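Sending over a structure as structure tokens; questions will come in a sec.
Selected chains only, in their assembly positions.
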Amino acid sequence: MTASPHSWRIRAVQFGAVALVAALWEFAPRLGLADPTLLPPFSEVLKQLVTLLSEGSVMKDLAITASEVALAFAIVAPLGVGCGLLLAENDYIGRVFKPFFYFLASVPKSVFLPAFILLFGIGFGQKVAFGVFQAIFVLVISTVAAVASVEPELVKLARAYGASRARIYAEIYWPSMLPFIVEGMRLGVIFSITGVVFAEMAVARAGMGARIATWGQTFQMSDLYAGVLLVSLLSITVNEALRAYERKVGKWRG
Amino acid sequence: MTSDASGAARPLVSVRQLQFLLLAGLIAAWEILPRAGLVPPVILAPFSATIEVGFTSYGIFAPALMTTLGEIAAGLVIAYAGGGIIGLVLGSVRGLRLTLLPLLSSAYAIPFVVIYPILIAWIGIGPQSKIWFGGMYGLFPMALATAAGVQLVDERLLLAARSMGASRRQQIFEVMVPATLPALVAGLRLGGALVIIGVVVAEMLASTGGIGFLITQYRTMFQTPQVYFGVLIVLVLAGGLDWMIGRLERWATPAHRTREAR
Amino acid sequence: QNPKLRVGGTPNYGPVLPIMAAEKLGLFKKAGVDVEFSGYQGGSASMEALAAGEADIVNFIPPGLALARARGVKARIISAGTITPRGWWVMSREDSSIKTIKDLVGKKVGTSSPGAATDFFALWVESQSGGTFTRVPVGGSGLIPNLTAKNVDAVVAFPPVSYRIASSGLGRVVVDLGAAMKPNVPDVWVASDEAIAKKPEAVKKFLAAFFGAVRYMQENRAWTVKFIDEATKFGEAVSGEEFDNTVKGLSADGAFKQEWVEESLKLATLAGMKELPPATSLYTTEFVPVTPLSP
Amino acid sequence: MARLMAGKLDAASDERGAAGAGRAAPMPADVAVEHITHTYGAGGVKALDDVNFTVERGRFVGLVGPSGCGKSSMLLMLAGLMQPSEGRILVEGTLLSKPDPERVGVVFQEASLLPWKTARENVEFPLKVRGIGKTERRARADAFLDLVGLSEFKDRLPNQLSGGMRHRVSIARGFCQDPHILLMDEPFAALDEQTRMTMGNELLNIWEKRRKTVIFVTHSLTEAVYLCDEVVVMSHRPGRILERIEIDLPRPRTYEMMATEKFGRLRDHIWRLIRKD
């Protein structure tokens, strides 16, 4: 359960799977299974990635995107979970507003980009706002579901000890909901990143999204894949951090 | 917690009334903001203009809707069946959960939508590319939500079921599915929402038909009422799906989880 | 304190490159204007930002402007960018049987998105082909991939994508729109009415610096090719093409004729637009011809 | 061990203990149950039917009755966790509309441990909720975990404990909460006879030292007679009170008393009451 003796095996299997994908990516274009102009071999993309990393301007763009995402997530995580709790816990508010959230969740957010430009301009703030907008629905839906899985017996218990509402949330709800919330947050991060990148692609002065858009338009494939890889690494890092947290706190589930 | 909610005084306005008021307010704002010149009409078209366009362009939107509906339906099958099964299996088999699940969610972290136009070089530009893209876009959240829910299952119940000889299938359908119902429903909601988004966005990025195609076309041509009519259609689709999930949820919710039981 | 202008365009699109050159040559500073450039993925996105009051000047196409004005966007052409669409090519694969405009009939032609410039040009080509073909929007970044993967038979390519296709042997030119079309203004600089009214001086300074950069670029091939290569990383060959076709074809002073605008607007008619605003309502000649500023 | 602990436990101040000194004088009613009737759900099961009784301060009262007669329901209401359909409950003279953990504490019928907390954290929980500092609550939790014989298992999670161990953690938690009135719902049911005896004596110990009022549900009549001042016998569902039996055995109670005729007579009396019902 703790750093179990299996953990190295798990790592090995995971590493193997990643290596397999990388190998496929490397050899498919080299062996003519995929068109190398559309899919440059992995090594080439890696080489390009190293070049990009050594370029100050790309790093600056990455930093901008990362800080937009970080801010968006810092806003959306408490906001989404809070809204979810409110919707799940207050029967009245829940019944009124849940449908609105559920509907909006399925609308492609990019059609609202002009409205975001109108409200927030085309700078940093707009990217953050759009990142929040993309992610909030996932978080709300996850939180509502997570609340439904809280054991009423344990809530009763905490009430018997005179626990305040906040305490009950912190001590009973949070640990019970954790796997679910963390899953929601993981999706939330992914969607804020997508949101930010998408907003940057549409219009930006800087940021990885703007870069990626340009590389795509001008068919600079190695750069494009390297850029996408870079953004993916960003979200995978956050993902893994959240997972590590959940593993640490959720040990009791075995 | 829930018990004090029920004890609260009857609210001034009923849920329906408030929803109606909100909706009315929203529509009023939608109508008034562009008409009063507070919002440029290329950014938001008045509600009345949007509805009017819907009637006059019926012949354009109807076939597009059929295309999109078909793609969404097929995408839902992929997302729900695939995601549900993957989630249940990965969530319940510890080894797989520890090895494959992290890979799965990391894979989802790759923003494929960004390179969608390149992806279609491989999967083609026909409806199948929208179906696959939408299906895969919804499959992951469905799988992740289900797997997360499976972890909430009381170990003792599974032990009891196993002792009575429940097969893997029975363990899933008799124990895990009912126990993870909130998670499953969330998976259906998230997955469904993302299938719709996946299909429509794919249509918006590259296609020759469907609601998403129309939205992009009208957007680049600044025909904002048509754009918002397209969005309205997507909202209706979302509403329909949510209604079905809600029905399913009510039908499947075990009595012990209903509000009265708490 | 210099006046500020918010300018937008598609990054790496040839006719927009002089903005970066002007910046590099210090022309904006010299002219006394602060230019803040934002990259937009497409013309209509930049027009939306202009409508939202978030941009002052953008690079756009006249038929799009006509549509936008019809929807209440208050903006006008202030100067020409290119005269005749040089570097805009309809291209097919190297091994394809499509060799002339007639061969396109019944085929699938890729464009970037419905309603975009590529789409308008495809419509024009269709009208000249003597038949019909299917226009398939594949996204700006999908043009080359889908041509290569044979999802489409030809694409309408814009510079520098067109040069890339040609130089890498992925395709060849079927129709050179720059040669085939009557003189028109495929891309223009559009300013919001507000910017025209409230900061005409800034607009003037911007144009002076911009065309100063155009002139400098046109006169200094070596410098320009190197500059394009650095800015875009396209490689010498493509950058050279970009210079010889696009840069050389840029308007030297921004001046344009009413017929050119009208010629461009015909594209909107092809797209099914019925009540076109008169060409005269779409532009102002207040700023042209521009006297270029020297570095 | 018990003696050793008692000292530690005394360390925590207890005004009540100091105040109510003599046990002999009749104390004011600490708990008054008046005409309680409870029906679950609309038109559902009637669990309790016009139940009335009072418990004087500092008394140890047993509650026995057949399975499903409403004992746990009664405790839930006494703890302020459920409102009765009819009637009212006064605790220390005031109406209880919500849980008041300083006054009333419950040890639930099921161990109800928080699965993500270790044994110690579970025991600490009521103190943590009350805002007591880490070192103090840890010291108190450890003392009570010792008391229930789980010092070795402090850092285990509930799912790593045996059934009986989980219940002992729950008992320790109840003790740790240290309320004026302690409600216990079959706390020792999952324990072997030996452990049960020890636990019973510890409970008596705490009760005497700290002048608590205890209401104790049990199925063991021997245990009821051994521990209580008074046993309230409830009827079959819907629960009514059949009889309140004063257990006038001297204190402190000893194992030897179990063999006395009086003990046997009291036990038998209750047994017959329940059987007849």
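We just call them A, B, C and D in the order they show up, numbering each chain from 1.
Following the convention adopted for this analysis, contacts are C-beta pairs under 8 Å (C-beta built on N, C-alpha and C of every residue); 3 or more make two chains touch, one makes a residue touch a chain.
These numbers come from a predicted model, not from an experiment.
Novice: Counting every copy in this structure file, what formula fits the complex?
Specialist: A x1, B x1, C x1, D x2
Heads up, the rule we're going with is that only the chains that are shown with their structure count from here on.
Novice: According to the touch definition, list the chains common to the neighbour sets of chain B and chain C.
Specialist: Chains touching both chain B and chain C: A.
Novice: So which chain ends up in the middle if you average the CA atoms?
Specialist: A
Novice: Which whole number of Å gives the spacing of the CA centres of chain A and chain B?
Specialist: That pair's centroid distance is 17 Å.
Novice: From the C-alpha centre of chain C to that of chain D, how far is it in Å?
Specialist: 84
Novice: Taking each chain's centre as the mean of its CA atoms, how far is chain B from chain D in angstrom?
Specialist: That pair's centroid distance is 50 Å.
Novice: Touching two or more other chains, which residues of chain D qualify?
Specialist: Touching at least two other chains: 159.
Novice: Could you tell me which residues belong to chain B and also touch two or more other chains?
Specialist: Only 40, 42-43, 115, 117-118, 121-122, 155, 219 qualify.
Novice: Please output the residues of chain A touching chain C within their complex, sorted ascending.
Specialist: Residue positions touching the partner: 35, 37-38, 113-114, 117-118, 121-122, 201-205, 210, 213-220, 223-224.
Novice: Quick check: in the complex, which residue numbers of chain B touch chain C?
Specialist: Within the complex, chain B contacts chain C at residues 40-43, 115-118, 120-122, 124-125, 205-208, 213, 216-224.
Novice: For the complex, which residues does chain B have touching chain A?
Specialist: Where chain B meets chain A, its residues are 1-2, 5-6, 8, 11, 15, 18-19, 22, 39-40, 42-44, 95, 98-100, 102-103, 105-106, 108-111, 113-115, 117-118, 121-122, 141, 144-145, 147-149, 151-152, 155, 182-183, 185-186, 189-190, 192-194, 196-197, 200-201, 204, 212, 215, 219, 227, 230-231, 234-235, 237-239, 241-242, 257, 259, 262.
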